[in-house]
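Every protein chain of the complex appears in place save one, which is left out.
And then chain A:
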């Protein structure tokens, strides 16, 4: 397999560091409304009935002007919006970029051409465009006619119906005295002084290769590839939709065209460049960020002062509470001290009075006997001491003495009622105490067991390091598998029809049903042992899909994984920092991350990041289609294959072949990609005989030279005979055509 098919080999320096914020971020804009164009009277005033109106009716733009002009006076997108405003009860017609001036107009605008082709399919719109051209050129028609000849461009091998309808409109609606048609790319070639050559015209909706011998196009050898800028933009849009399926913004068609124009370039060596496209070094230059408008969610930012004030307020509250508590404690302490004093006085009193009165006195103070009084005094002393210590801040460790339970050994018969009560209490206390002791021992045992395990593990590691490492790795793999399973499960639950989801529904139904689960086992009686095994509770994990459900478990797994990896890192020399899962799932190593987000971290919460498009591979993938149409599913040969076929086979016997090789001529907006010329030259060089001289050149102005060529052609006196006059039209029918060197042949 290709070397690049293996996963990225980690760089020697370890992880890649994220690139700093890019220096340049691109944005998109809507096609601008170009403002009102005033009527240009000057041209019409200079013209006479011989001066032709030249119209290059392209599918990306219609350009119009006079045959004596050096450049077209008008250039407009072939869009027409005609609608009736019900509120104003008025019909509007907007043409060209004027449709961008208003929301409704924009929504109502229709293209003159069938989308993706150079064939007119809306003739009402075509009339609108022609109306607009003639108005803006200041044509002052007399008796319902433009009174000037028209030169129009048309596609190579234009369909008879299209030409017929166009002639019909020009002659019958506009009353043109004469009309001539020609092919745009041939006009461009003749304008650039070509005689023998191969015209490679890649324009808006198609790419044509036309061999020209002795200034005469060889139409029968012409080949068309159904790919142009329109298809490129459409393809880019498709790719972007697949790349960012949940992109919140919307990329419009004109914006996609802008993206193609601005960011795409032809790769000189596609395979090679592709394999190195996501290399970390220089990725920031290859990756272009397109930022769409977004609104940052408003986070209320508190000022430093406000924060300080709030903290102060909180502290104040705390202090007040503390003070209150201290006051209460003090009051209690005082109370206790008073009580102690009183009790002590009472005790003193008791020594001096006879026994009989003692009892009365004690009873009046709610004490049963002297012992109780003593106990009370002891308790009070203890608690006062404790409280004082607490106030002073030092807590004295209470000495835990082993409690004794003297009464337990005396049999019940020797005890009175009070004694039995106390004995019962002591028994309770004893069992409590014993349980605590048992737990303590258990804990120590567990500690010892762990230590022993650790010791055994260490021993094993020292004795059999490889086996130990293998075991650890297996355990690690198991955890990773578990994590992956969980991730997959989560992904599958997103799909309503997935098996995982169906299992979940089944489980919920089972849990909810009251009927015994296993009817066959009915003889066993009530055998609900749910919960006996801890894993039973896992069933809830499988049915809860909310966010909180798996955090805990995931953390457990991650912790276990970290533990194992830590051990492996410490003791296994073959297990390095690179092999940890964290390093392997590091986004800087991920091709998909580089593809989607370039060399920058991605925060799925950030509105800014969400509204970004990253163009990287697309920059060479989209223009590459002209060379390899199969990329976009177009079942046609690429331009190099067509050109080499024409040059080496179809023209093989032509005496002009070497002249043709010296002039491979590029025209049309889709050839403006950076590197187009060089790529075509180098690829053609590879298929042509080595001794043949090859030259590739581009039109001086790949976009406007077609119009200029047409104007130049129209201005030449000798071409007057190539115009179809109105009389000829009337006599010979609407699909009559005069063939000339730069035009189509009749195709019926």
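Here, a residue touches a chain if its C-beta (ideal position, glycine included) is under 8 Å from a C-beta of that chain, and two chains touch if they have at least 3 such contacts; residues count from 1.
Following the convention adopted for this analysis, contacts and distances are computed from a predicted model.
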Query - Per UniProt, the name of the complex member that is left out, chosen from "Glutamyl-tRNA(Gln) amidotransferase subunit A, mitochondrial", "Vps72/YL1 C-terminal domain-containing protein", "DDB1- and CUL4-associated factor 13" or "Origin recognition complex subunit 3" - result: "Vps72/YL1 C-terminal domain-containing protein"
**Report entry** Selected residue (touches chain absent from view) among A:46, A:71 or A:241
**Finding:** A:241
Report task. Return the single residue from A:40, A:69 or A:102 that touches the missing chain. Result -> A:102
**Report entry** Touching residue (missing chain; options A:109, A:158 or A:580)
**Finding:** A:158
Requested in this report: Could you tell me which of A:123, A:265, A:405 or A:602 touches the chain that is not displayed?
Outcome: A:123
Query - Touch residues of chain A, complete complex, unshown partner - result: 1-2, 4-7, 33, 36, 82, 85, 87, 91-95, 98, 100-106, 114, 117, 119, 121-124, 127-128, 131-132, 134-135, 139-142, 144-147, 155-162, 165, 169, 172-175, 208, 213-214, 216-226, 235, 238-239, 241-242, 245, 271, 274-275, 277-278, 488, 491, 495, 590-592, 595, 617-618, 621, 628-638, 641-642, 650-655, 732-733, 735-741, 744-748
